[in-house]
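For chain A:
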Amino acid sequence: MKYKTQKIAIAYFAVALALFTVQVTLGLILGWIYVSPNFLSEILPFNIGRMLHTNSLVVWLLLGFFGAAYYLVPEESEREIHSTKLAYLQLIILVVGTAGVVVTYLFNLFDGNFLLGNEGREFIEQPRWVKAGIVVAALIFLYNISLTVLAGKKTAITNILLLGLWLLSLLFLFAFYNPANLALDKQYWWFIVHLWVEATWELVMASILAFLMLKLTGVDREVIEKWLYVIVATALFSGILGTGHHYYWIGTPGYWQWIGSIFSTLEIVPFFGMMAFAFVMVWKGRRDHPNKAAMLWALGCATLAFFGAGVWGFLHTLHGVNYYTHGTQITAAHGHLAFFGAYVSLNLAIISYAMPILRGRDPYNQVLNMASFWLMSGGMVFMTFTLTFAGTVQTHLQRVNGQAYMDVQDQLWIFYAMRFGSGVAVVLGALLFIYAMAFPRREVIEPGPAVAAE
Partner candidate 1 sequence: MTAPTPTRPQDQPSVLDSLPGELMMWVLILSELAVFGAGLAAFLAVRITDPAGFAEAQTHLHRTGAGINTVVLVTSGWLAALAVQAAEAGRKVRLRGLLALASALGVVFLVLKGSEYADLARAGIGFETHAFFTFSYLLTGFHAAHVIAGILLLGLVGALATPRAVETGAAFWHMVDLVWVLLFPVVYLL
Partner candidate 2 sequence: MTVTTAWALLIALSAASTLLAASGLQGAAFTVAVLVLAGWKSRLILGRYLGLAVAPVWQRGFDWILALVLILFAVLALAA
């Protein structure tokens, strides 16, 4: 660790991983509700559990991005973070806000109150005071990081990271705009969710991957920057109008079907680019970095993101296909592998890289961490397959044959049971990861002496 303010990242990563535990635990509960639908139906209705599962995911991923920024910006711009106090204040605001959302929503407090009550809009249901808090926290963060970068060396990695973080913060402002017209409401709603995960977060992802490749492979910065710019250009080109694939059936004009189909098909390109980038860099690399776990997560991230976001996204993005598959388990399959591949793995990659350095345990070959990679990724890939098959059957029975929703759900039981099993593997993998990050003091496994064959 070259700069002492990089330590801020530890707090962010710790909170992120705590929320990660909450998120996967809720996932397990929800997975069980699919198997046994009356489970906890009085205490934790499905819609609230689902909101917590999704929102805790988004929040911990963002906390991970913030942590990653606090870790890599000092190293890239060769400066200490402008203000440590502000960085911790930002974290406290976000934690209080998150707790506020959970409590307000679980007990439905202050229902209908303009400031304190939940807003009732899926995933942006946060009470207004929390939304305001999020904006304040984002402003603190942008101020802190931007001043650090402006005072120091400017690199392509920090430029792209800042661009992504600025744009994603600005897009959150649409959470305050709630038109009475439901079609318009949904149109702006997607400005946040879609333009996060399929545009601005991709910028953050590309820049963090670039940072990891720079450190892990030792390839020249110039080469990495060229890739970074190409990936970012294709991400923005396809992602912005690719939002159209959410506008097929919400009451927007019909031309969105063509805009959405064409541009969102191209969204596979940046994900392919990131995968090619990661593997080409490793192939060209001059450095045999001891942190194999971080490398594994980085390569896993690029690969699973390509399949989860790219291939599984394309599977149901054409409007002719989506007409039948919309909102079936196909969507759930895509959602799970895309988020896990692109953003969960990315966060776990940067955490795997940074934590040993931050905690002074370098060099450190992290066998437990690698085991957690295979457990989590294997579980998630299996889950994706079970949900894809469930979705295919569901699409046929429900959308083609016209059977009733609940009748179809009964017939999908076997897939949900298998999905629950894969969910257990993911949760165990997550706990193993956290244990591997938090507890072992030393875990260096030396290769035995090479014995020449007689």
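To be clear about the criterion, a residue touches a chain if its C-beta (ideal position, glycine included) is under 8 Å from a C-beta of that chain, and two chains touch if they have at least 3 such contacts; residues count from 1.
As a selection rule, all candidates are chains of the complex that A comes from, given by their letters.
Being a predicted model, the structure only gives us computed values, none of them experimental.
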item: Given options 1 or 2, the chain of this complex that touches chain A; value: 1
item: For the chain A and candidate 1 complex, residues of the former touching the latter; value: 219-220, 223, 226, 229-230, 233-234, 237-238, 253-255, 258-259, 261-263, 265-266, 269, 283-284, 286
